[in-house]
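Presenting chain A:
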Amino acid sequence: MITDALTIVLTGTGLIFFVAGTVGLLRFPDTHSRLHALTKADNLGLGLVIAGLMVQVPSPLDAGKLVLVWALAILAAGTTAQLVARSALKKGQSAPDDEGMQ
Partner candidate 1 sequence: MIDSLFDLVLCALIIFVAFAAVSGRDLFTAIVFFIVYGLMVAIAWLRLEAIDVALAEAAIGAGLTGVLLLGAYGRFKNIDAARMGSWVPLPVLIVIALAATGLSAAVGVVLIALDPNGLGLIPAVNANIAQSGVFNPVTAVLLNFRAYDTLLESIVLVVALVGVWTLADNSAWGQRVGKTQSVRANGVLQSFGRTLPPIGLMIGIYFVWAGSSQPGGAFQGGTILAAVGLLSAMAGLFPPPRVNDARLRLSVIAGPILFLAVAIAGTAWGGMFVLPADLAYGLILAIEIVLALSIAITLMLLVLGPPEMTETPQ
Partner candidate 2 sequence: MPSSLALTAIIGAPLLGFFMTIVWSRAAAVVASLTSMVVLVAAVFLAVSVSAHGAVLTSLGGWDAPLGIELAADGLSVMFMIVSGAIVLVVGAYAQHEFVHPGTETRSGFAFWPLMLVLLAALNGIFVSRDFFNLYVCFELLTLSAVAMVTLNGKTESITAALRYLLFALLGSILYLLGAVLLYAQFGSLDMGVIGQSVSSSGAEILAAGLMTAGLALKTALFPFHGWLPPAHSGAPPPASAMLSSLVPKASYFITIRLWFDVMPELAGNPLTLALGGLGGAAILYGSLQAIVQTRLKMVVAYSTVAQLGYLFIVFPLAGGDSAAQPWSAGAWTGGMLHALSHALAKSAMFLCAGLFIISARTDDLEALRGIAQTMPMTAFAFTLAAISLLGLPPSGGFIAKYLMLTSAFASGGWIWAFLILAGGLLAALYLYRPVRIMLSLPKQPGQPFKPISRWWQVAPLVLALGAVFLGIGSNEPYALLQIGRPVAAETGL
Partner candidate 3 sequence: MTAALPFLVLMTSLVPALATFWLPENQAATRNGLNLGGAILKLVLVAYMLYAVGQGAVFETRLELAPGLFLLLRIDALALLFVTLSAFLWLLTTIYAIAYFGNGPNLSRFFGFFSLCVAATTGIAFSGTLITFFLFYELLTLSTWPLVVHKQNEKSFAAGGSYLGFALPASAALLVAIIWLESVTGPIEFAAPRELSGLDAFDLRLILALFVLGLGVKAAIVPLHGWLPAAMAAPAPVSALLHAVAVVKAGAFGIVRIIYDVFGIDLVSQLGMAQPLAILASITILYGSLRALQQDDIKRRLAFSTVSQVSYIVLGAALAGPIAAIGGLAHLVHQGLMKITLFFCAGIFAERAGIEKIHHLDGVGARMPWTAFCFSLGAMGMIGIPPMAGFVSKLYLGVGALETGAGWVVFVLAGSSLLNAAYFLPLLYRMWFLPAREDLETQPPSERPLGLIVPAVVTATAALGVGLLAGAPISPLGWATLIIERDYLP
Partner candidate 4 sequence: MMTWASGWLIYGLTGATLIGLGLFGFASHTNLLRRILAFNVVGSGIFLVFGATGFRVPELGADAVPQALIITGIVVALSATALAVSLITRHASLSGSATLPDDDREDR
């Protein structure tokens, strides 16, 4: 019972961060601030979701796998954010509406 409650609270909080990150992505004016919102909020959100799930798994090995997923996601997100930011810089950074799509 207590573990279930913990899971609900943790994943629920994690989801709120996700929502916040997504709102940021949609509302912020330029590439850099969008990245800022997205990476920070999502990495934390994912961490909370993972934490929520970890209390449910039977063995430490499985818990380890979950942590690995988080670690990889953070690594990937960090690298990607760097790359996107640099690409935006090269294009002439502060064009608020241009997402680097064209």
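Methods note: a residue touches a chain if its C-beta (ideal position, glycine included) is under 8 Å from a C-beta of that chain, and two chains touch if they have at least 3 such contacts; residues count from 1.
Basis for inclusion: all candidates are chains of the complex that A comes from, given by their letters.
Predicted, not measured: the structure shown is a model, and the values here were computed from it.
S.K.: Scan 1, 2, 3 or 4 and return whichever one touches chain A in the complex.
M.R.: 1
S.K.: Which of the residues in chain A end up touching candidate 1 in this complex?
M.R.: 68, 72, 75-76, 78-79, 82-83, 101
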